[in-house]
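One chain of protein is taken out of this complex; the other chains stay put.
Letters are used for the chains, namely A and B, taken in the order the chains are written, and counting of residues starts over at 1 for each.
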Amino acid sequence: MSDFIIHVTIMSGFYALLALSLNLQAGFGGLMNFGQIALFACGTYGAAIAFHFDFGAISGFVLAMFAAALLGWAFASFGRNLQADYWGIVTLALAEVIRIVTTNEDWLTGGAQGIGGIPPLYPGLDSQARQIAILVTVLALVVAAGLLCRHLIGGRYGLSIRMMREEPQLAASLGYDTIALKRQLMAASSVLAAVSGFLFAHYVSFVGPEQIDSSETFLIWAMIVVGGLGNNAGAIVGAFLLQFAFAFIPFVKDWIGPPTEYVAAGRLFLTGGGLIAFILFRQSGIVPERVGGRRYV
Amino acid sequence: MSDPVLTLEGVAKSFGANQVLANVGFRIGQGEVVGLLGPNGCGKSTLLNLVSGIFAPDAGTVVFNGEDITGRSMDRIARKGLVRTFQLPSMPRRMTVAELLYGAAARRAGFRSLFRREVDDRAEVDALLDDLALSHVRHLPAASLSGGQKKLLSIALALRASPEMICLDEPTAGVHPNLRQRMIGLLRRINAARITLLIVEHDMHFIRELCSRCVVMDRGAVIADCRPSELTSNEQVVEAYLGNARQKRAMA
Partner (left out) sequence: MFQFLVDVLMRACDLMLVAIGMSAVYSLMKFPNIALVQYAATGGVLAIALQKAGVPVGVAIIFAVVLTGLLAVILNEFLFNRMLKIGSSTAMIGSLAVSMVFSAAFLVTVGPNPSRFALPVSRPIRILDARITEPQLLGFAIVAAAIGIFAFLYFRTDLGRCMRATSTNEVLADATGIDTGRMKTIIVLISGVMAALGGVAIALKGEVDSQVGMDLLLPVFASAILGGLGNPFGAIAGALLISAAETVVTAVNFGPLMGEVAAFLPVAYASAISFLLLVAALLWRPRGLFVSEVKRV
């Protein structure tokens, strides 16, 4: 049981990084990114491709970060005049195209089969110690990323982003280049998402296109809405909450006894229902965003 | 005029079949306070929008500090030092007045601003809030201010963006007379710091208090460029403002 809980915690950590990243974009920057999982894919496939072609893990990391920054930058550059919802659809469509290409270009990505056998993190340790080491690493990363995001949001850069989001014309009249700001925000948060992906690839040792389905993006969205849009701690809480809830659905299923597809249905129902409930009854989520931080008083 | 700050030459703009501006040209020197006047529909706001980069002219040039800024985007022009305010200022709902004032100066943004400490600016922001009598609302969301307060705030924000020139679009419109005097004081102090001002306005008292020079427009063209005291003796100006009234009386 404790192994299972460690595993769920590690997975929650990966999702927490993704949630922090999306929270920066959507909750903070107002960028409705529905293609978040494609940025995660830069991480996973960066690791996988580097392994597949024998480039080594460091090259894989560099490749992943570079690809993610580039893709994030590209997302932000598309459609400067598009309203948020429609930009969201563009990102969704692009992420789906990426997934389709990934599924079909076997020579590069291993196609639908994916790429397996990716070497684990901390190869020198035995499996028990390795799990603990990975757990500590991931949790440390989550804390570090959370602090970094908080510093970003609470500082000068945060002010510029918030002005850009709420009153873009005012921001422009004061000299803010809103496109540049969006690009920077997307590039930075994409790198965070790819870090999660890179480590994920080396944890589960396998990378495949079903991991980057759009339903994963929707799940991350649920996490940040439940946790409170715009709130970093909330994003982390939302990630852990939903992941743990999901992890225990199979147990409930075993206990009650419905067929297997009920597990998938259970997850969907939890995610969708949870989102609806939070939108209607507590629009600010579990941990609401503050107006007026402590630094600029 | 030695090295004007702003030069307009041959500026023209049409919206569809409607020619709003036709061959507009004038210069503004460093440190001047120029009023831009004219009856409704003469093209003042369009001209301001054009100069500040909201849209490009169909013809003509706009030169700022020796640099051609015709058709550039608003944020680029603002970064060069030409900032503007809006007639109906829209303020953020989820930022406080203080945050907005801090944020207005972070415009050389990007990651370099990550490392600037907010403490550097505190004195300046505090002073501005005192000047505007907005200290007591510094914690409130900027959108909750009254219309007049918002207009004062927008001038302060423009000031925070390190401008060389500020263009104001009807700053007193909808502002309580009490606040107008405060605004005059603020603008005088801003001008004393060598910042050039171009003010689109209707309020003659305001103009007389602040402006050394008036450019008057009618139907898309400049019809007068004189001192405020000379306005009432200028026949064309009088005709432009009152001409319609005479016509209406004739028809009645």
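Here is the rule we go by: a contact is a pair of C-beta atoms (placed from the backbone, for glycine too) under 8 Å apart; a residue touches a chain by one contact, two chains touch by 3 or more.
This is a predicted model, so every value here is computed, not measured.
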Q) Which of the visible chains would the unseen chain be in contact with across the whole complex? A) A
(Q) For the chain not shown, which residue from A:Ile5, A:Ala93 or A:Val136 touches it across the whole complex? (A) A:Ala93
Q) Can you list where chain A touches the absent chain? A) 32, 78-79, 81-86, 88-90, 92-94, 96-97, 100-101, 103-104, 218, 221-222, 225, 259, 261-262, 264-266, 268-269, 271-276, 279-280, 283
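To be clear about the criterion, only the chains that are shown with their structure count from here on.
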Q. Can you name the residues of chain A that touch chain B in the complex?
A. 151-152, 155-157, 159-160, 162-163, 166-167, 169-178, 180-181, 184, 289, 291-293, 295-297
Q) Hey, which residues of chain B end up touching chain A in the complex? A) 52, 73-76, 78-79, 83-86, 89-96, 98-100, 102-104, 106-111, 113-114, 116, 118, 138-139, 141, 154, 157-158, 160-161
